[in-house]
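Mind looking over this structure? Questions follow.
In this view, the complex is presented without one of its protein chains, the others remaining in place.
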Amino acid sequence: MAAPFGACPVQIGQYDRVVLGHGSGGRLTHELITQLFVPAFHNPTLAALEDQASIAVEGRGRLAFTTDAFVVSPVFFPGGDIGKLAVCGTVNDLAAGGAIPRHLAASFILEEGLPLANLRRIVESMRRACDEAGVTVVAGDTKVVERGKADGLFITTTGIGWLPEDRRLSIGAARPGDKVVVSGPLGDHGMAILSVRQGLSFDTQLLSDCAPLAGLAQVMLRASPSLRCMRDPTRGGLASVLNELAAASRVGVVVQEPAVPVRPEVRGACEMLGLDPLYVACEGRMVAVAPAPEVPALLAAMGSHPLGQGAAEIGEVVPDFPGKVRVRSSVGGDRMLLMLSGEQLPRIC
Amino acid sequence: MKYLDEYRDGAAARSLIAAIERAATRPWVIMEVCGGQTHTIVRYGLDQVLPKTVELVHGPGCPVCVTPLEMIDRAHAIAARPEVIFCSFGDMLRVPGSQGDLLGLRARGADVRVVYSPLDAVKLAESNPSRQVVFFAIGFETTAPANAMAVFLARKKALRNFSVLVSHVLVPPALTAILASGDNRVQAFLGPGHVCAVMGVSEYEPIAVRHRVPIVISGFEPVDLLDGVLHAVRQLEAGEAKVENAYARAVRPEGNPASRALVESIFEVCDRTWRGIGLIPRSGYRLRDELADLDAAHRFEVEGVQTRESPLCISGQVLRGLKRPADCPAFGRECTPETPLGATMVSSEGACAAYHAYGRHLDAGPAAERP
Partner (left out) sequence: MCLGIPGKVLDVRREDGVLMGTVQFGGITKQACLEHVPEVRPGDYVVVHVGFALSRVDEAEARRIFDLLAEMKALEELEAPDREVP
């Protein structure tokens, strides 16, 4: 058995920071892999140090396969870090399709000068997120770029999951009369990041919602046998997901704005900066569409899972204005909810 | 949130709408002056729930939109200098000059930063003594005290690496310009609540009297705006034309005397060109002459700014309430928030941008009905 990660007394080489040699493919690279990555992601497939991971294929069904790059700044933020995000982001993309996530490959682009202690902390955080999600990192790669050519580190994760043959979810499957639910308050991740960004920072206890949703997704699938689709609302927030849904299913969507759960922290920050929470990213929330009769059981099941505590019904699918999303306000008027154009910028007026 | 939630309450809004319905016996055209008010109207769909007798037209109240092109080009020239950290409010970043916007400039290597407050720009200057920090000081009277405070503090701290590029605009001359134009349709104004929190209401009284137009100082939430409309309709129906304060929780009749005094010590009134409208005499602030050493326009010589506006754009007429965004043939086609052609599309508070953001361009056309 390898020593438990984090307790390793061995310094990686003589350096406490990433140097270009860590990407040379030589001794330093080897040390980085064998002393940091392999013990952290401890599993026999990775430990074999082959050029490829070979994994067993399970029974009937299909493979789900996705990839995602992570460049978040700052790399440590309230409630998470780039490592946790890199696992959750890919796991959630698999989970949203109804797949059971199994294995990840992880590619690291490290900036020369990155403290190895930071890398260690990030990798350990990835490992914890993998444990929680029930996945293993079975392949990986490391490159080092000169100082100034990256922002600390970038991580790309690629994930494989198993999709049981009997379930097919699709963003194009929503039908008029279906309901839209969310698994909890929106915008925690985006606002937690903003709270520590230079120039716009504010004080808050708010933590990123970053979490692996594989377990919650399975609970949802069991509770709603005819569940149409799931999506995790990351960049572009709820607005992007609902617009994709409306376009793909050729239906309209009506959101009841007062029903959308938003924490007081996110609300306050959005009011102060003039931003709209419907466009703010989440990294641990699921949006789902289900037939109306299955919604009570779905919400009950979600509420019984730790990551679905704030689950709520927020709107419905309608036959009118196909391809478009409308938001009904507290005073009864409504507006079209478009996809975000560019990034949201704070406004003064 | 206290003082926000109760002013977004549906039941209160419905009571006010019913009262407006009872009060309005014929059609009235009311202009909300502020971009923030326009934003609320479109976001909450207030124009959809008001009786047909009340037509709301959108005013010139977006300082970002009306910042003259020449000033934006000047800002870009300064921001492009390697020694400069150029600080701006977020909504200014996407405003196009003759050659692209500040975001594009940043992509080409300029150090452009979004700040929440002008006081943050002062801090940035303190912590970057080897760089020149320039703050783009734009806004209406509301923003003037904060911008003046930044100048005051920089002076007090003797910061030699801080300067401001000032392009302030003032509301009352713009209202007068709208009312004085021959084709004016506006019969009453919802006045600018936060401007008046600073300046008070006295400047609006001569306008109301001279032009026989009710001016109701209003807040920014749905209940505030509906209350403002109710007051305006009652005045119009009674043939009155006076200034009323429907935002008294934040606006004192005299405004904020300390803010006014600071603003007067830092800025002086000047003529100002408004993008989309043109030159309005005595409608802006500039730094006082004795503060010229803090003026970025002096510190960084900018030569030969050549401006070019799109010939398609009708934003001047939109700003004066003569046309609606959808009346423009370029709206939603050549002109979008990503590729704005003129003043009212450039900032999220501009009437065209607000209409676009909330999908009004998609409502009317045949595309909305197509299955």
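Letters A and B mark the chains as written, and numbering starts fresh at 1 in each.
In this text, contacts are C-beta pairs under 8 Å (C-beta built on N, C-alpha and C of every residue); 3 or more make two chains touch, one makes a residue touch a chain.
Small disclaimer: the values here were computed from a predicted structure and weren't measured.
Peer 1: Determine which one of B:Ala24, B:Leu46, B:Cys62 or B:Val151 touches the chain that has been left out.
Peer 2: For the chain that is not drawn, the touching residue is B:Cys62.
Peer 1: For the chain that's not shown, point to the residue among B:Val95, B:Leu262, B:Ile314 or B:Ala357 touching it.
Peer 2: The one listed residue touching the chain not shown is B:Leu262.
Peer 1: Using the touch definition from the top, which of A:Thr204, A:Ser224, A:Ser240 or A:Gln344 touches the missing chain?
Peer 2: Going through A:Thr204, A:Ser224, A:Ser240 or A:Gln344 one by one, A:Thr204 is the residue touching the chain not shown.
Peer 1: Could you list which residues of chain B touch the chain missing from the display?
Peer 2: Contacting residues on chain B, toward the hidden partner: 1-4, 6, 12, 14-16, 18-19, 34-36, 61-63, 89, 116-120, 139-140, 142-143, 145-146, 149, 153, 156-157, 192-195, 197-198, 220, 223, 227, 248-252, 256, 258-259, 262, 349.
Peer 1: Since one chain isn't shown, list which residues of chain A touch it in the complete complex.
Peer 2: 195, 202-206, 263-269, 271-272, 274, 332, 347-349
Convention: only the chains that are shown with their structure count from here on.
Peer 1: Go ahead and note the Å separation of the Cα centroids belonging to chain A and chain B.
Peer 2: Once rounded, the distance between the two centres reads 38 Å.
Peer 1: If we count contacts the way the header does, which residues on chain A are in touch with chain B in the complex?
Peer 2: Residues 198-200, 250, 258, 264, 267-268, 271-274, 321-322, 324, 326, 329-338, 341-342, 345-349.
Peer 1: What does chain B use to touch chain A in their complex?
Peer 2: 1, 4, 8-10, 13-14, 34-36, 42-49, 61-64, 89-91, 93-94, 103, 113-116, 120, 139-140, 143, 222, 336-338, 347-349, 356-360, 362-363, 368, 370-371
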